[in-house]
Structure formats: C-alpha cells, structure tokens
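All protein chains but one are shown in place.
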Amino acid sequence: MASQTIATTQAARRRRGRLRRRNALVGWSFILPNFVGFAVLTLVPVIALFYLAFTSWNAFGTAPWVGLDNFTRLIGDTSFHTSLTNTVYYTVFHIPLTLAASLGLALLLNRKLRGVAFFRTAAFFPYITSIVAIAVVWNMLFSPEFGPINQLLSFLGVQDPPGWTTSADWSMPAVIIVATWREMGYYMLLFLAGLQTIPPELYEAARVDGANAWQRFRNVTIPSLRPTTFLVMVLLTIGSFKIFDLILVMTNGGPGQSTLVLSQFIYQKGFVENQFGYASASSIVLFAICLAITILQFVVNKRRER
Amino acid sequence: MKRSQMTAVGVAAAVALSLAACGGGDAGSDDSGSAGPVTLKISGWALNATPEFQALADGYHEENPDVTVEVVEYRDGNDYDTQIISDLAAGTAPDLYVLKNLNKLWTFQTGGQLLDVSDVAGELDGDVSGVDSYEIDGKTWAIPYRQDSWLLYYNKDLFDAAGVDYPDGSWTWDDYADAAETLTAGLGDQGAKGTYQHSWQSLVQGFALAQTPDADLLSGDYSYLEPYYQRSVDLQDAGAQQTYGTVTTSSLTYQAEFGTQKAAMLPMGSWYIGTLLAQQENGEADDFSWGIAPAPQFDDSTTGTDNTPVTFGDPTAFGINPAIDDAKLDAAKDFLTWVAGEGGATVLSELGVTPALTNDAVTETFFGLDGMPADDLSKFAFSTHDTRPENPVAAETASVQSILNDAHSAIMSGSSSVADGISEAEDRVASEVGLG
Partner (left out) sequence: MATSTLRPAPLTRSSRPPRTERSRPLSVLGRVLGYLVLIAASAAVLLPFYWMVMSSLKTNNTVFTAPIQWVPEVFQWHNYVDIFTRSDMTTWLKNTLILSVVVTFLQVLTGSFAAYGFSKTRFPGRDALFLTYLGTIAVPWQAYMIPQFILFSKLHLANSLWSIIALQAFGAFGVFLMKQFYETIPEELSEAARLDGLSEYGIWRRIMLPLSVPALASLTLLTFVNTWNDYLGPLVYLRDKDLWTIQLGLRTFISQYNAEYALIMTGSVLSVLPIAIIFLLGQRYFVEGIATSGMKG
C-alpha cells in the first residue's frame, strides 16, 4: 500500500519531469532558429561591448583594462549629465504624446470609412518620407523669420513667438513635436493590429449592459489592448531613450547643447573622439536605464494580467 | 540556463579579447610577386562628384604601367570616417587611405594605423605645403596631395551695381564688414545681401585661431574668439548677411547663395573654385563675373600685395595602411611621391583642385581654365598665402573642437551672448578636457 503510493508519486514525478523536459525541448525548438542568428550576430557583440566598457579601447589594437575608470569619469562629465537630462526631458513628453496620438489615430481609422486606406497611408507617410526632407520642411516651418508657424502665432496675437530650433529653450519642444508627428503612424499600425484581436462579442455584451461609448472604451478597449499597449510602451520607451537620427538632422544637438541626447553623446565620443571604451560605458548606462524601466513595465504588466 | 549563460559570457569575452587583440590583419594578401605587376588599392569618396581620385589613379598608372591603382569608393562627409575606422579596425582597409581631415591624424597614428613615411617626406620638393602638419614625434605619417585655403570670393557685377570698390588686398575684417554693410544698402532693391557666411564653426574660429597672434586652441583661453564673433553677430544684426537661424532653418547652401547672386561676397575655401566654374558652365549658377581676394586680415600688418596674407585650411593626405603587403610598399611610397609632386599637381589643377604643390606652373594651369577670372589680385590671392592648419594635431583637439562647436551654435543663434558663450566653453574645456 505504502510502497504503491511511493511508486505512483515517483512515477508521477518522473512523468512530470519528462513532461517538463519535453516542454523545454519544444519551447527551445521554436526559439532556436531565431536565437542562433540572434546570439551569434547580436548578442556576442553586445556582450563584447560590456567588456569594452571597462577598457580604453580606441577601435584599433588592444583594449587595455581600466577597471571602473570610464564610469567614474561619467559621473563627473557635465556633457554626459546634460545629455542625460535632455534625453529624459524628451522621453517624458514624447511617450505620452505619441501614445495618445497613435491610439487616437488607430481608433479613428479602425472603422469602415470611405477612403480609409488613403488616410491610413497618409498617417504612415511621415515615417517613410526621407528624414532629410522632414528636417528641412519642419525647420522651415519653424523658421522665426519666414516660418508659417510663427506667422500664425503672431496673427493669433502671440507677442513674442518662440525661436523654435534657433532658441535653446524651444529647440527641444520643436524636436518633440516633429518626433511625435513622425512616429505616430508607426505605433498606429501596431494599435490597429491590436484592435483586430478584440472579439466583437465583448462590445456587443457591453452595449447590452447599457455601456456608453466612453465606458466601452474604458472597460473593453483598454483592457483588451493591454498586450499591445505593453508592446508600444516598451518600444516607445527604448526608442525615446535612443533617439538619434532626427536630432542629428534637425538640430545636431544645438543650439549650444540644448538638444544633445545620449545616443549623440555616445556617437560623438566614439566616432569623433575615438574613445570607444568611454562610449561603451555610456551606452551601458543607457542600456541599464532602459532595462530597468522595461523590467518595471514587465512586472506591472504581469501583475495587471492576474 | 545558468551554465549556458556562463558559456555565452565566456564566448563573448573571448571574442572581445580576440577582437581587441587583432586590429589589422589579412588585407589584400592576394597579390604578391616582388617585381611584377602590382595593384595598389587606395580609398576615395563619392567618385561621381569627386573625380580627383580616379584621375590620380589613372595618371599614375599611365606613367607607371606596372602599377594598377584601384580606387575603393567610400562615402563623403563624416560617413567616410565611420567607414574607414570600421575597415581599419577589421583589417579590411585599402593599402593607402586618405586622411580627410587633419584632426584624424592623431587618432590613426596613435592607433597604429599609419606607416612612417618620413623617407618620402624627405625627398619631396620644398614647395609642397602642409607636410609639416603630419609630423608626430619628429616623424612624418602621411603625405599631403591637396591643400585648400580660405579666400574671399566676390561678385564683380554686384559690386559695380552697388558702386562699391573691389577688394584690393588691403582689407582687414573691419574693412570687410564695412563693405558688407555698404553693399547691402546699395543692393537693397535687388534683394541681395552684402556677404554670405555659412553656418560652419570653422568660418569664425578657423580665422580667429590662424590670424590672432598667440592664439592657442589648447590653452583653454578662448578670448581670441571674441572680436571675430562680435563682428559676425553684428553683421547679421545689421542685416548684411543672413542670420544663422535662417541659414540653418532654411538649410541654405553657399553654392546657391553666391552662385545665384544672393550675396556679393563669400568667404570660402579654394575648393569652391572648381564647383563655381562647373556650375556657371552647366547653368546651375548665374552668369556673372567674379574674382578672388585674399581673406581679410586680423590687422594691417599682413595686408597688401607686398605681404603674405594669413589664412587657414586643411591639407588632405594619403597615409599607408601598416597591413600593406611588403611587396607593395615600394610602389605605395612611389605613389605618394608622385601625388605630392609635379605629376599629381598637374592632374589636380586641371580638375580645378588646389594641389599641395604650389608653383607658377600650377597657377598657370589653374588660370587657364575656362571661366577663371584674369585679374592680378585673383592670381595673387590664389598663389600667395600663409595657410595655417585649422587645428593643432593633439589628443585633446577633437574634444575641444566639439565644445567650441556648441559655443558656436549658442552664440550665433543668439542663445548666449558672445562673452557668456566663450566663458561657458572655457569652463567646459577646463572640466571635461582638463585644459586651462
């Protein structure tokens, strides 16, 4: 009797063990084709970067170990502080604005509308238009002397319209506006895909319960979109912290250091000043910030799911 | 998972170490043979728009049929440095490569990416300018083939229309500023401005550093920039030149501003001669008569045609990749001697490019080109100048330059006053670079 119980539990444990091994095997078999490429081509260089952050590598020859020197130097580097503050400034405004704009667009264009294909394509156009053209046109629109934006503002009675990209105080808002405008179509696409996964029965049921449009949005759309929102939030956070191209062509970090961001600092230290070890250390700080926020989002998301 | 993570870290660390250990490597070990035909690979950029590299390659091959010179095409601008640094780091760079800017010499030399070419430098003609700039620790690391210098271009038709006398070689910067304002007033109804100063940092800082006595980029003291900035700011405040804001927000190009007669003067490098000739030929630029004058001077101790005006400009040079096959080394050095000498100079001046070698023959070829001005001052300005490098060659140069570039945009956009912008730059250079 007793031995029989032991035998069954042992068998059960064995079976569970086998099942777990089998599950792991199946899981890995799905991941492997992508993982092999990912590990060799991306992960290895990224891990190499972690090593290089503790060296004074200059891209050529050996990489002498310098311990924590690069990190202590970062703590005292005022340019690094400026770029970090600017990046946070950009991120704090860019994320909510883009989230609102892209979700709004997705909701608006997720309906049967005459010409919806055209409007969707138009919303996506900023993302595919050459970034140089975008920078040129927006810079011109913002021009304090000739730009239509300030002409409109003066027409509306604004006494001293902002200098936008030519002013240290207004260059960052200008960049945020353009970045939001450029990326909303991109995230709209992700939201559009997310909206398709909401079963219509849920809306039907809510309607039967007498929910108005706002309540349906709050109680059906928002919760059902959670995995998509998580995706968008994580991508947006990382994307905002890594903002580079647009600033490079729009303001190149100026005037002064008013739009200098982390990625640009890294590029400058690496490719212009050839301090690749130092650049690696700064990118590890950037990485750590992004990862911390992502893990936080991950945990919050997990908790909400339950 | 733990174990596999450890292995992954181990593997990556090993790769990192091996990456770090072996810069250089297996570049071009395919050709060999001691005396037979040799193929040299050289770097060049944007070959469609920059024909000089192919022309040099062909010119050399013609005189030395045994040696084939192959140009590897890179991008222009900062992208060139990105690409060539990657190639050198991976050991895939060509046998000879161009140092686009003098400020990269330090990087490449201290990184062990240049062969000592002092022996080539020793044999060169004394008229090759800029060779000294490539010395570190008493050895020469690259050989210049091209030397650009900053000059003052002016539109004779617009000067006539405004009733202003042409520059005569006696100008200081104050004379230039006065002329710009008079021209602007006189050209009001044509909508042209007195001058066009492009948004570059070098346009203000290059002249200030080259011309001001005792100015030193590495001293941490940048008060020498002050009069130059004050003048530039005053010029745009007076409307004698487009504001920095307009230049940057409208992405203005100097080729269009001067070429389509929107400005009567243009301080610019000698590279623009070739472009302007070509654009007047193909109709991109208006048909007007122009001339070149020496760059305006710090004070009248260097003005006048009996003096040598001081200006700035970077040479462009070829260096030898240390990974080069030994069998090609002699050919590579011979190529360097040739591009810096008479052979290279002839090829370049026919293209409207200013060679490192300056002599009467070069000036002659240049002014024989279709569309060149024929007046004496233009010839004087072209052939006579003391051209200083834009920056000293040193470890700190790149960092100082980028801090001064921030100061440039802050001051020119009006975000900082001249004095504040300069003192902020001094503080940053002291704290971030440790100078001054």
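List of remarks:
So that you can tell them apart, the chains are marked A and B in the order they are listed, and the count of residues begins at 1 in each.
The rule is short, and it goes like this: contacts are C-beta pairs under 8 Å (C-beta built on N, C-alpha and C of every residue); 3 or more make two chains touch, one makes a residue touch a chain.
These numbers were taken from a predicted model, which means no experiment stands behind them.
Remark: the absent chain touches shown chains A, B in the intact complex. When you scan B:255, B:302 or B:384 for touch with the missing chain, the hit is B:255.
Counting the whole complex, the residues of chain A in touch with the unshown chain are 20, 23-24, 26-38, 41-46, 48-49, 52, 59, 100, 103-104, 107-108, 110-112, 116-130, 132-134, 136-138, 140-141, 143, 145-146, 181, 186, 189-190, 192-201, 203-204, 207, 213-214, 216-217, 220-221, 224, 227-228, 230-231, 234-235, 238, 241-242, 244, 262-263, 266-267, 270-271, 276, 279-280, 282-283, 286-287, 290-291, 294-295, 298.
Think of the hidden chain as still there; on chain B it touches residues 1, 15-16, 19, 45-50, 72-77, 79, 82-83, 85-86, 89-92, 242, 246, 250-253, 255-256, 259-260, 271-272, 274-275, 278-279, 283-285.
We take it that only the chains that are shown with their structure count from here on.
Note on chain placement: the centre of chain A and the centre of chain B lie 38 Å apart, centres being C-alpha means. Chain A contributes residues 39, 43-48, 50-52, 55, 57-63, 76-79, 135-136, 139-140, 142-147, 163-168, 252-258, 260, 268, 271-274 to its touches with chain B in the complex. Chain B meets chain A in the complex at residues 8-9, 11-13, 15-17, 19-21, 23-24, 78, 81-82, 85, 88-89, 107, 110-113, 243-246, 248-251, 398-399, 402-403, 406-407, 409-410, 412-416, 421, 424, 428, 431-432.
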